[in-house]
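The complex appears here without one of its protein chains, the remainder shown in place.
For reference, chains read A, B and C in written order, and residue numbers begin at 1 within each chain.
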Amino acid sequence: MIKKYLIWMATIITIGILVAILGYMLVNGLKFVVEDEDGIINFLFQAPKKAGKEGGISTIIANTIFMIVLTLIFCVPIGLGASIYISEYAGQRRSVTAIKFSIDTLAGIPSIIFGLFGFIFFSNYLKLGVGLLSGSLTLSIMVLPTIIKTSVEAINAVPISYREGSLALGATKWDTVKRVVLPSALPGILAGVVLAIGRIIGETAALTFTMGTDYRLADSLSSSARVLSTHLYLLTKEGISFERAFATANVLIIIILIINMASNRLIKRRTIVDE
Amino acid sequence: MSEAVKFNIRDLTVSYGNFKALHNVNMDIIENKVTALIGPSGCGKSTFLKTLNRMNDLVPNIGIEGRVLYDGKDIYSGYDVITLRKQVGMVFQASNVFPMSIYNNVAYGPRIHGIKSKKRLDHIVEESLKKAALWDEVKDRLNKDALSLSGGQQQRLCLARVMAVEPDVVLMDEPTSALDPVSTVQIEDLIRELKEHYTIVIVTHNMQQAARVSDFTVFFLNGEIVEMGSTEDIFYNPKDKRTEEYITGRFG
Amino acid sequence: MLGREKKEHQSYIEIVLFICALLCVAAVVIITIFVLVSALPLFKEVRLSDFLFSTHWLPTSRKDPGFGILSFIIGSLYVTFGALVIAVPLGIATAIFLAEMSTPKMAEVLGSAVQLLAGIPSVIYGFFGVMVIAPKVRQLFGGSGYSVMSASIVLAIMILPTIISISEVAISAVPKGYKEASLSLGASKWQTIFKVILPAARPGILASIGLGIGRAVGETTAVLMVGGNAPIMPKGLTSMVRTLTMNIATDMGYASGLHRTALFATGGVLFVFIMLLNIFVQVIQKKVKKDI
Partner (left out) sequence: MKKTKLFLPLLLFAILTIVFITGCSTNDREDYSFGGSTTLEPIFTTAIESFSPKGQDVKLSYDAQGSSAGIKGLQDGIYTLAGASRELKDEEKSEGIVSTPIAIDGIAIIINEDAGVSNLTLEQVANIFAGDIDNWSQVGGNDMEITVINRDEASGTRSAFKEMVLDSVLGRESDPQFVEEAIVTDSNGDMVVKAGSTPGGVGYCGFGYIEEAKNAGAVPVSIDEIEATEENVIDGKYPISRKLNIIHREDLAKDSIEAQFIDFLLSSDGQAIVEENGFIGLEEE
């Protein structure tokens, strides 16, 4: 019977770890909110001062949003285009296996290699410098596999009968994809985009040398921009302010919570549409 | 038998890889008549139906030999598949309504063929739903989700969808096999009404249905035509023994 | 629209989509070529054995520069192995609980908790490591707290969700028939789990461990915060460590000339190791598909 207890114990430890991490972050984050005279609202809407020792993280949140939007602008069209090609047009051609293999390889590459590649290729070789543009380009290559995998899965889940119905009415392949397949696969695709955002927000290793660490508002494509995750990293490493590090960590965790809920609901909605 | 011939099929052979689904089928389909295709499952009747509007093209490594003439033109050489499927509509066994509103389902065909004006679309939708005898039941909830309709209603919606592109021929692949008896009768009445304006080819397992609605019947077995002729001849004095056995339900 | 015009419109769309797909292939090809080509010049001056099998890493010294990364390879393996020792038993046990023992409600709650754990960025694990794990390790085991042990614990927490979710899928994918057959022969719940279900789910579990290794070896930020980053051969659990990824991250900003090529070569070693790992995982997963 000891096996039963061992398994129960292991599960409790796993839950314990999660509760410990989230609890620890939440408690210390709340402590900061209560003690800090400005409170959480100012923290979110005030610009940082003295390298983050004082003030809030408003410009950093703005930089993070710019990074996400810019990255999505690059990777969503390409990712969606690739996934439509793979699931609708490619059929059994040999090129599909090459594409699928490269997507799996891309998904396996560690983020530090993307950081190294991005720094040398985008910043130095293409002279894009250290800033929003080279950072977002590096990230968009990194999240392409996430978007493609979820989009292909969502498109393949669309029943064949919808396509037959449309083709039998004399619709072209593109009409069928544009008007029938994509709309019903949309919730699944959006879930993929939301998951990609989760990965983009959590990235640090690939960003320090491609995106830079300037915490002021990035107001041009080439200006260096510090984002939430890099800010948390620097606050901790440099010992600038552990209270603000906790507050930033909580902001990150809350965003990840919202992302998980959003993607779960989107995936659920897709299954309702099919029944 | 001097009526006009809509389809003329000359030694048609269809194979998936090395499996021969149909071998040298020769027949005519008469305009504005209902032709029923019967036979045990796997005899190639559905495959044959899907060659008429080239839906078989979707099947990977399919081999099609022989000629299928539609109004005298061979649809497998140089015939634009888009125009063909516009003229030769199809209703599937499982009603595949789109996950859209009832209105958008019917308007889908006209829209992809370039009709944009709302007024014309409203007119087409109304006409098509009337032809499918569904207008009265749905006219005040056109933008409700089509998936909320009953099985019989959904199948009639598919029919309305086909009507909306003004086809010349309507193919039906076991349209009522998933429906309750009441909806089945409704569909059969519809088929009789549509006969004046459209050529109808229907695949069915249901012998009584074939007898009730069709003018001609073709009996398929193992990819070949055993016997074909007017429905009365086939059902009341079948020439081939195998047809007689199938009709009387001894096998299949 | 006329049939012909639609035809052109069609093929033009297909080409655009094909280009999108090709861009992914191009991305991988460019990265691979860039990393490997930038790494090759190193071997004109440094013998492969001096690079892979020596611990003498002094890239900027003028007198006798050394580019041996053996201590970082061992560092990476040491930390990854430490993480596996913790995460594999915990992960598989939790996966068994999820698949076989929990009520649907519990499974749903625990499932979303694991999903959340997987979504949390590694910088937060690093932060937690610096604030809680390193001091605790320092208290209990002495040393500076920034060591192989702290890095292994942080990495274990990070790869736990990967192992749990993929093992759970493998375990619940085992056909019901196996379980019923074993139970019908009078086997206990535990004998069934350990004698029938786990062996049947073995390929899936191995795949999850492979993916866990991939993530652990590829991790940089969290390990950088708690590993200590001393360029030495780790001697014990409490000694400082620098992994391949930490070596790249630390020197990337300022390295130049041969030093920068050495970093690319380090990246190359990591790249090759991860690719071999991916192929291993894909081979196993194909085997899984064939079985079931």
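Just so we're on the same page, contacts are C-beta pairs under 8 Å (C-beta built on N, C-alpha and C of every residue); 3 or more make two chains touch, one makes a residue touch a chain.
Since the model is a prediction, treat every value here as computed from it, not as a measurement.
Engineer: In the full complex, which of C:Q10, C:S112 or C:T250 touches the chain missing from this view?
Structural biologist: Counting the whole complex, the residue in contact with the absent chain is C:T250.
Engineer: Decide which residue listed in A:I99, A:V130 or A:A191 touches the omitted chain of the complex.
Structural biologist: A:V130
Engineer: Given that one chain is not shown, which residue among C:F34, C:Y78 or C:Y146 touches it?
Structural biologist: Checking the options C:F34, C:Y78 or C:Y146, the one contacting the hidden chain is C:Y146.
Engineer: Which listed residue (C:I73, C:I193, C:M240 or C:V269) would be found touching the missing chain in the intact complex?
Structural biologist: In the full complex, the listed residue that touches the missing chain is C:M240.
Engineer: Kindly note down the residues of subunit A that lie in touch with the hidden chain.
Structural biologist: 51, 65-66, 69-70, 72-73, 123-124, 127, 129-130, 132, 178-179, 182-183, 186, 209, 212-214, 216, 218-224, 237-240
Engineer: Given the full complex, what residues of subunit C touch the hidden partner chain?
Structural biologist: Touching the missing chain: residues 58-63, 134-135, 138, 143-146, 228-232, 239-240, 242, 250-251, 253-256.
The working rule: only the chains that are shown with their structure count from here on.
Engineer: Show me the overlap between the contact partners of subunit B and those of subunit C.
Structural biologist: Both-contact set = A.
Engineer: Per the definition at the top, count C-beta pairs in contact and tell me whether A-B or A-C has more.
Structural biologist: Looking at A-B and A-C side by side, A-C shows more C-beta contacts.
Engineer: Compute per-chain Cα centres, compare each with the mean of all protein Cα atoms, and return the closest chain.
Structural biologist: Smallest offset from the overall C-alpha mean is found for A.
Engineer: Where the centres are mean C-alpha positions, what is the separation of subunit B from subunit C, in Å?
Structural biologist: 55
Engineer: How big is the gap, in whole Å, between where the Cα atoms of subunit A centre and where those of subunit B centre?
Structural biologist: A distance of 48 Å separates the two centres.
Engineer: When you check subunit A against every other chain, which residues touch at least two of them?
Structural biologist: Answer for subunit A, listing residues that touch two or more other chains: 172.
Engineer: Residues of subunit B that contact two or more other chains, please.
Structural biologist: In subunit B, 82-83 touch at least two other chains.
Engineer: For the complex, give me every residue of subunit A touching subunit B.
Structural biologist: Within the complex, subunit A touches subunit B at residues 91-92, 159, 161-172, 175, 179-180, 183-184, 273-275.
Engineer: Please give the residue numbers of subunit C that touch subunit A in the complex, ascending.
Structural biologist: Those in contact with subunit A are residues 6, 9-10, 13-14, 16-25, 27-31, 34-35, 38, 89-91, 93-94, 96-98, 101-102, 110, 112-117, 119-128, 130-132, 157, 160, 164, 190, 194, 214, 217-221, 225, 245, 248-249, 252-253, 263-264, 267, 270-271, 274-275, 277-278, 282.
Engineer: Which residues, counting only subunit B, touch subunit A once they are in their complex?
Structural biologist: 53, 55, 58, 60, 82-86, 89-90, 92, 94, 96-100, 108-109, 111-113, 147, 158, 161-162, 165
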